[in-house]
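Take a look at the structure below.
Note that one protein chain is taken out, while the other chains of the complex remain in position.
Take a look at chain A:
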Amino acid sequence: IAQLKDVIIKPDAPSSLLLDKHADYIAAYGSKKDDYVNNIHLKYDNAIGKMDTINVDKAVEFVLSCMNFDGGFGCRPGSESHAGQIYCCTGFLSLTGQLHQLNADLLGWWLCERQLPSGGLNGRPEKLPDVCYSWWVLASLKIIGRIHWIDKAKLRRFILACQDEETGGFADRPGDMVDPFHTLFGVAGLSLLGDEQIKAVNPVLCMPEDVLQRIGLQPDLLS
């Protein structure tokens, strides 16, 4: 199709997961890695049990008012559907027990249409693929029970091609500069795709499942 925005994956792009390289890359970003993880854990503990400080019904009402004709969500009523917004809204609806308000087929279709010939996912129509959407789109699909609507093999190939073989880490697309943001979402995306070398990640909270099991939190998912 003419004018389709996409990338081309070169034959010599990385095709296997360079886990040790990524561990070195992240470690180099700060020696207090463990404190940081514990900090998040504590903050989260605090956050649980504070749901009654907000008007959840009103919040749900607002989020649903941002649902568009294509089943997606924009940042305000009538605004264009965007994968990032969709992730936030589906996660929110999961945490508030309102997933049944979604049209899973309609939204699932919009989400799986984000996949381009290269295998990568974009955030909305006519945009280039970006590895972070492997998370926003994939996690949303997992939450609404439609992750099998994506071609997993092609997506995995795209994510792996975004690795930097020398420095470790992931970039937004093959050949670009790596950064921790895209590294997180590249690894998390691979986890959702079922890579056995990576811990299972929870799609709603983007945290390891075993951490959530420890604190007894299991957000809703559609099947």
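Heads up, the rule we're going with is that a residue touches a chain if its C-beta (ideal position, glycine included) is under 8 Å from a C-beta of that chain, and two chains touch if they have at least 3 such contacts; residues count from 1.
Here is the rule we use: contacts and distances are computed from a predicted model.
*Asks:* Name the absent chain by its UniProt protein name; which of "serine C-palmitoyltransferase", "Protein prenyltransferase alpha subunit repeat containing 1", "Translation initiation factor eIF2B subunit gamma" or "THUMP domain containing 3" is it?
*Replies:* In UniProt, the chain excluded from the picture bears the name "Protein prenyltransferase alpha subunit repeat containing 1".
*Asks:* Give the residue, chosen from A:88, A:112, A:128 or A:211, that touches the chain omitted from the document.
*Replies:* A:112
*Asks:* In the full complex, which residues of chain A touch the absent chain?
*Replies:* 1-2, 68-70, 76-81, 105, 108-109, 112-113, 125-126, 146, 149
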